[in-house]
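The complex appears here minus one protein chain, its other protein chains still in place.
Lettered A, B and C in written order, each chain numbered from 1.
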Amino acid sequence: MTTVPETTPPVSERAASTDVLLDIDCLKMHFPIRRGLLRRKVGEVKAVDGVTLKIRRGETLGLVGESGCGKTTVGRCISRLYTPTGGRICFDGVDITSMSEKEFRPLRRNISVIFQDPYASLDPRQSAGSIVGEPLKVHKLVENKRDYNDWVERLFVKVGLDPNLMSRFPHEFSGGQRQRIGIARALAGEPKLIICDEPVSALDVSIQAQIINLLMDLREGASGLGYIFIAHDLSVVKHFSDRIAVMYLGRIVEITTPGELYDNPLHPYTRALLSAVCVPDPDLEATRERIVLEGEVPSPVNPPSGCTFHARCVNAIPECSKTVPVLKDLGNDHEVACLRVG
Amino acid sequence: MNALPTACEVRPAVELLRVDNLQTEFRVEEGVVRAVNGVSYTVDEREIVGIVGESGCGKSVSQLSVMQLVRNPGRIVGGEVWFEGHNLLKYRASSPQMREIRGAKISMIFQEPMTSLNPVLTIGRQLTESLELHLGMTKKEARARAAELLDSVGIPSAQSRLDDYPHQFSGGMRQRVMIAIGVACRPKMVIADEPTTALDCTTQAQLLELMLSSIEGCQGALVLVTHNLGVVARYAHRIYIMYAGRIVEQGLCRDIFYRPRHPYTIGLLKSVPRLDEERGRRLVPIDGTPPNLIDLPPTCAFLPRCAVAGERCRLEPWPELEPIDGEGHMARCYMMEATGE
Amino acid sequence: MNDVSTTPAVETIAAPRVNEWKRFLRVFFQRKLVIVGVAVILIWVLTAIFAPLIAPYDPNLQNLKENLQPPSSEHWVGTDNMGRDVFSRLVYGTRTALYVGFGTVIVSAIIGMILGLLAGYLGGVVNAIIMRIMDALMGFPMLILALLLAAVLGGGLQNVIIALSIATIPGYTRLMCAETLSVRENEYIMAQRAIGSKSFRTMVRHVLPNAFQPLLVLITTMIGNVILAEAGLSFIGIGIQPPGAAWGSMASAGIRDLGTLPWLCFAPSLAIAVVVFAFNMVGDGLRDALDPKLRGTL
Partner (left out) sequence: MTTYIIRRVLWGVVVLFIVSLIVFFSLRLIPGDPVQIWAGQQMGSGGSLSEEMLDQLRAKHGLDKPVPIQYLNWVKGIFQGDLGESIRYKDDVGTILKQRLPVTLVLGLVATVLSTVLGIFFGLVAAIRRGKWIDTLVTILSYVGLCIPVFLAAFILMYIFALKLRWLPFIGFELPWNNFGKSLRQGIMPIICLAVTPLAVTARQMRSSVLEVNNMDYVRTAWSKGLRERVVVTRHVLKNSLIPVITLLGISIGIIFGGSVIVEQVFNIPGMGRMLVDAIFQRDYVIIQGGTLVIAFMIVLVNLIVDISYGWFDPRIRYE
């Protein structure tokens, strides 16, 4: 029986350096809405509306929020599956915001993506080995068949899959194993950043832990590997991330460390989100504060003026509907965008 | 903050539903899937019962079997469902007796708010049809009542929204409509099959509270089917844990969470990250994958994934539910001495 | 309970190896009529190949003295108004049907598939142009479009194949376009982009194979439809020109003697019906066996 470190070492020890890997400044992604006879643009879905973020090398940033808050869109902008309509994304010192697909292609091996649905994200007509090896072929990382096979085999072992299963097809694997294949594919190009878009939410409870542990092991094994962990499940994000950014309607409302977030949530939305998560502990549940938000998330087509949360906020003052709050650094690695705080 | 009964509160029990040795199977190409394999449980009046398990463990099928709504190729092949002195399985699925119970005495709220409402009928029509059927209301009365119901589940300008179609509602709003339909005839019992799984965190919280207060309002019992341990910890009085078509552990809420005895229950509790714990605890996953339910061996279905399995587990068939300490606390395991730390 | 290693345990347990081919065959042959269909198609193809060995007479040999004979041991289905042996003509008719059926489907399926793939994957203007032209072609009933084209091109085997090909392209294009659009929605296509795979590679290696199966089903049933349409053209007299043996024209030639010598009409018509039936059966069997909805269910 091997001894296991009870807790993951903090970022500073794990990361190769603490310099900034990804620098996002005021990122905007507005999708046009076309209607009418001539499909004229009648409005915009402001999926991401001014997100500013920095991710250090080797750091894991959790991006949490409810559906439609823009967290997936942020991920897709970073991996340039979408071309942002505003702002700037710098990856490793290079501005990638408006690179053409051709220019960006060589950089793709540095930023890979793990998708949510382990069923839809693997080509059903490709063998597991060929799915995992695809990036090697695309980026011409290997010279001959043998190197290729060795590399793919190593990847299989790395994610806990038997290399003998390389010739099998996705439908022959269980959900958890499929997600491992997806992870192996994401690792193939030896990326510096992996964007995990809800990597465990489609899996069974008992399988989720396997995948989370695997992702944590990979982070410890490769120095400098960073994650953007997008999820709606706050407990998973809190467990996994070095810092957590809470998103609401296209903007980040609070960004801090997991401990601070739980002990000292400052934004009213973060508080509501925390209270909505149930803890498997009946006695604790009986005493926890339950904040039930009024109404629904407004449409990102016509977001409310000022602070987009003001209409549902118990602390709102008239000022909140006029001024857009910006993220304020309160020290202790804690930033929050609320007029009533700080 | 809330006037709801806290979980685990002790209340006098008047039995409402008793399910005895229920068996449902699906005959498919590859063989027979015993989706529900001898499940027994009870629900008391005004009680909140949680049924917890992973996908494919038979928790939904068992509930559909109670309502006799299992689809082809599924068939209920054995067991009894006692409700108000009648064994419901004696009635044919489409019999008048069964129809009088469905929607009126026992109603069901389904998982998928996006697909559970008929896209070509107005919300009003879908709400009024059970009112007209079970409560004998006229069209006009039913419409007035439907508007009240919509209002009570928190849908603004309810009267005018009666004529809207489901696609004009958001997911959360549709689930509110489903709740309104569920409690329309003031049923004795509501079965909620993963009612909030498809929804967002804060919407989930909104809807669970709403559902509970609505059911409280009509003095009904609730069977809450879910995979989320946190939800049952917050709301359920009693909990049944299901695995591979059987109940593996049952008991009061606190017994399940503080004194779990089945290795599966223990595994589940250890494998989920918790909001209140220190960051970075290494999760202890349950190894392997849930079993394929076709032609299961007679031994314990959890055996291949079990960390404490002993010789007896490999040789003898799946054990019966054994009572343990605590009121009604039972588990289906030979190794309970090992799990009883 | 704490035996957790720092490196993840190698998971050797995979689902039992599913033999796709076996599964396919099992579902495919589930319906007994599919076996009949396959048998009919086999017999039909063999007859076409070995027609000279099977037919007792030259199909075009006229013998006006022995015209309009009832079936006998010499002439199994009798003789027609020119005194030709009907059985031999039926046997040679398999060749016409085979050429037209397969020829048309190969030409139109390939063109339709390429157009559909382009329209679906490239979208925008390309899609609009291609699909509008297809809509226009679909504005004609298949037989009428074939009729129009046959009028332009003239009769004869080759022209019939060209006419029917053009008339049937829109079906393939529409299906392929719809399939491409739905395959494109899958995350694995987005995953290809995320990896850095080029559009063309993604289209050929990932979209096409995944969109191909429904096309295969359509191709099978289309063979039947095309044979029916050719029979219609030949029946009217615009398709295969005499003296070529085509079931459709044989049927129409016998119409004057329907009351007295009904087999002259019924035999070739039934031959068409049986072959078309076989393709419909096989097409349905294929659809069931390839249906992704039925795959991997419990």
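Here are a few things to note about the model shown:
Basically, a contact is a pair of C-beta atoms (placed from the backbone, for glycine too) under 8 Å apart; a residue touches a chain by one contact, two chains touch by 3 or more.
Note that the coordinates shown come from a computational prediction; the quantities given were computed from them, not determined experimentally.
Across C:Val77, C:Met142, C:Ile169 or C:Val207, the single residue that touches the chain missing here is C:Met142. One of C:Gly78, C:Gly196 or C:Gly224 touches the chain omitted from the figure, and that residue is C:Gly224.
The chain omitted from view is touched by exactly one of B:Asn21, B:Ser55, B:Asn87 or B:Thr115, namely B:Thr115. Note that of C:Leu61, C:Ile110 or C:Ala151, the residue touching the chain absent from this view is C:Ala151. The chain not shown here touches chain B at positions 67, 69, 71, 94, 98-104, 107-108, 110, 112, 115-121, 129-130, 133-134, 165, 167-168, 178, 181. The omitted chain makes contact with chain C at the following residues, 33, 132-133, 135-144, 147-152, 224, 228, 231-232, 235-238, 248, 251-252, 255, 258-259, 262, 265-266, 269-270, 272-274, 276-277, 280-281.
The rule we apply is simple: only the chains that are shown with their structure count from here on.
Chain B and chain C, compared by their mean Cα positions, are separated by 50 Å.
Chain centres here are Cα averages; for chain A and chain B they lie 32 Å apart. Contact of a single residue of chain A with at least two other chains is seen at positions 4, 174, 177, 210, 213. The residues of chain C that reach two or more other chains are 2-4, 9, 11, 15, listed in rising order.
Every residue of chain C that touches chain A in the complex is listed here, in rising order: 2-12, 14-15, 17-18, 20, 186-188, 190-198, 201, 206, 209-210, 292, 295-296.
Contact residues on chain B toward chain A in their complex (touch as defined above): 1-2, 6-8, 54-55, 170, 172-173, 200-206, 209, 227-231, 233-234, 253-254, 257-258, 267-269, 271-287, 289-290, 305. The touching residues of chain A, counted against chain B in their complex, run 4-8, 66-67, 174-177, 204-210, 212-213, 216, 232-236, 238-240, 258-259, 262, 272-286, 289-293, 296-297.
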